[in-house]
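Got a structure for you, questions after.
Shown here: the complex without one of its protein chains, the others still in place.
Read from first to last, the chains carry the letters A and B; within each, the first residue is number 1.
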Amino acid sequence: MSSATTRMGIDKPILIAGAFVIVILLVGSAYTLATQGTLSFLSPTYLLQQLQIASFLGITAAGMMMVILLGHIDLSVPWTLSAAAMLATAVGGPAAVPVGLGVGLVVGLFNGLGVAYLRVPSMIFTLGVNTVLMGLMVILTGGFAPQSAATDLMLFFGRDRTFGIPHAVILWIAVSVAIVFILNRTPLGRYMYAIGNREAATYLSGVNTRLVIICSFVICSLCAAIAGLLLAGYSSRAFQAMGDEYLLPSIAAVVLGGTHILGGRGKYLGTVIGAVLIVLLQSVLSVMQMPEAGRQIIYGAVIILMLLVYGRGDKLRA
Amino acid sequence: MKTLRIYATQNLGLLIAIAIFLVLYLIYATQLSRFGMNVVLQNANEVVPLALVSMAQTVPVLLGGLDLSVGPLMTMINCIASEFLAGDIWSVLFGCVLCLVIGSACGLLNGCIVVYGRIQPIIATLATGAIFIGVALFVRPTPGGKVDGDLSWALTNDINELGYTYGWWEDLGWFGLIPLPAVFLVLVVLLVWIPFRRSATGRGCYAIGSAEGAAYMSGIAINRSKLAAFTLAGFFAACAGLYLTLLTGSGNADAQQAGSYTLNSIAAVVIGGTSLFGGTGGCIGTIFGAMVIRAISFIFRVIDENSIFGFLASPLLQSLVEGAILLLAVSLGAARVFRVRNRLTLFT
Partner (left out) sequence: MAYLQMRGIAKTYGGVRALTDVDFACERGSIHAVLGENGAGKSTLIKIIAGVVQPDAGTMTLDGREVQFSSPLEANAAGIVCIFQELSLMPDLSVADNICITDPPRTRLGLIDSRAQRRRAEELLARVGCEDIDPRERVRNLPLSRRQMVEIAKALGRNPTLLILDEATSALTSSDVTKVYEILHQLRNEGLSLLYISHRMHEIKELADTCSVFRNGRHIETFPKDAHTDHEVVQLMIGREMSHVYPPKPKWDTPPQPVLEVRNLSWPPVLNDISLTVGRGEIVGLGGLDGQGQRELLLALFGVLRGVQGEVLIDGRKTAIGSPARAKSKRIGMALIPEDRKTEGLMLPMSIGANISMAAMPMLTRGLVIDRSREAQRITEMIQQLQIKIGGVGDPVATLSGGNQQKVVIAKWLMTGARIVLLNDPTRGIDVGTKQEIYQLLRRLADQGTAILFYTTDYDELIGSCDRVLILYDGKIVRELVGDQITETNIVASSLNLSDQIERAAAEARA
């Protein structure tokens, strides 16, 4: 296999996903043209709004990618997101954002310790953590009736714009720069790919694999917490189960972006495109006023079809 | 004696699950002031849908994979069944058979995508799960249904009630007190699971989960076993959906509930002693895993508010304790990590 084929093997999903984004944009604009006589689907305000929504998913997916690259998965993202937002708003004031980020840090550390030291399969450990977080939040809201209004800082990043550009998108860009930096320029990123490919060989090369795993889970939970704070800012308040609809789409965004679900392969650009793709898909379906039933079916079918197309490259390898 | 020893060591997970369940249920039964067969019946009705959907999860896990569509498929069949379980005996039977066939076909679809599409099970079933929820929403945009009330009552009670509702028999003594849900579960295990497990195709699933490369070298029909595994998962999920329809008397396309069933099914599989890496375990263990999960919530009902555990009686604490117990249970299985002496084996 020459390097050209390898490049094709990884970039192909990105090309296809990018092409599909364009297809969706065309379909959406064609629809609005036909029904309303305008290209409102392609208007800058609309697209920027989609980007703003995509940033919440995008940041969550960025964190999820870190863990999937290792060959693991993080099912505690829904309630980490919710808990970070709810605790932040409950605390309020200047301490809100640090508290929210602190939630991400603590959950990530806990997940990392469970997976790296206890070697519990990440799927089941993070599943348990998710349930525990939900339980804690139930106690919080049921027992204490905390405030749930977003603080100024959260509103600033989640809702506000400058020159029409949402701050959330800027934050997404910042997170992306950090992730790309980690993956491509630091030993940590190299080790993450290595562990996803062959943990035994990475361990025997003298790498502290446990530390790398912990770092990945911390980044993932931090990203989920950031997304939660942003979402609370966007909605002006935190609400129960706000994270539930981010789990499967974030996994889908990572996979549609070309990252292998078993780890070891994938480029961050793909995850970004994957997030944009999913948000655009959901929005074009809602513009078309497709009922929820149709939306789910199309969502699932698109994922399978795209994976089947990507998979053709893999067939040569297998 | 040796047979016993071998059986015990090889089925340790199952035995532990049974033991934990017995302890929990005993506590529940003794603490409940009015324990009787009607309580057992109610408990059975709470356990059976989870047990069936967890059985659906077990088979792909044995292969070393996962099926995230079991909850959604159960919901979809629940909605479809809510259209058909009414009218005379023939249309009811037709409805049941139709649901089982559709469920198995959906399972087969999952299998084909995994085997021929070469897509990893976790992501393939994530996608098909969305499709199944979509179909469920299509069939039942709002909760409702045409389920025959008598049928629903008769099939989710004990044997006596079954006879009583249709005028077949009045009182069959202790036999009549056996809850029908338990009978259904036992029948599914005896007529479907056990024969599958003892067939070459079923054994092939264990072989693939244990060492897929060696299974291929040994000439096992890998594709056939994989397809059969997912089809069987679809069948069990359909059983779960069918029973849920009988129980609730309606179809409800609740995506959140579907997701919750899926995640609980994974937990039941793990608690019941089946390894997420595949190759060991089985549906019987999973049933006890589901029973353990339900038993935990039962206990919450009997905690006396005035006792030392009174603070736990708050319904607010239930989710937390359930999650904490799940975490503890799976972490206990990790104790082996501390006994490992060659760290390299942790990575294989």
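A few comments on the model shown:
Definition applied: contacts are C-beta pairs under 8 Å (C-beta built on N, C-alpha and C of every residue); 3 or more make two chains touch, one makes a residue touch a chain.
All values reported here derive from a predicted model rather than from experimental measurement.
Taking every chain of the complex into account, the omitted one touches A, B.
Contact with the omitted chain, checked across B:211, B:302 or B:316, is made by B:211. Considering A:203, A:217, A:234 or A:268, the position touching the chain not shown turns out to be A:203 (whole complex).
Residues touching the missing chain, restricted to chain B, are 2-3, 6, 9-10, 195, 198-200, 203, 206-207, 209-211, 213-215, 217-220, 279-280, 340-344, 348 (touch as defined at the top). Although one chain is not displayed, chain A still touches it through residues 1-3, 6, 185-187, 190-191, 193-194, 197-198, 200-208, 264-265.
Going forward, only the chains that are shown with their structure count from here on.
Centroid to centroid, with C-alpha atoms defining each point, chain A and chain B lie 30 Å apart. By the touch criterion stated above, chain A contacts chain B in their complex at residues 73, 75, 114, 117-121, 123-125, 127-136, 138-139, 142-143, 199-200, 203-204, 241, 244, 248, 251-252, 255, 261-262, 291-301, 303-304, 307-308, 311, 314-315, 318.
Taken in their complex, chain B has these residues touching chain A: 66, 113, 117-120, 122-124, 126-138, 141, 253, 255-256, 259, 263, 266-267, 270, 276-277, 314, 316-324, 326-327, 330-331, 333-334, 337, 343-344, 346-348.
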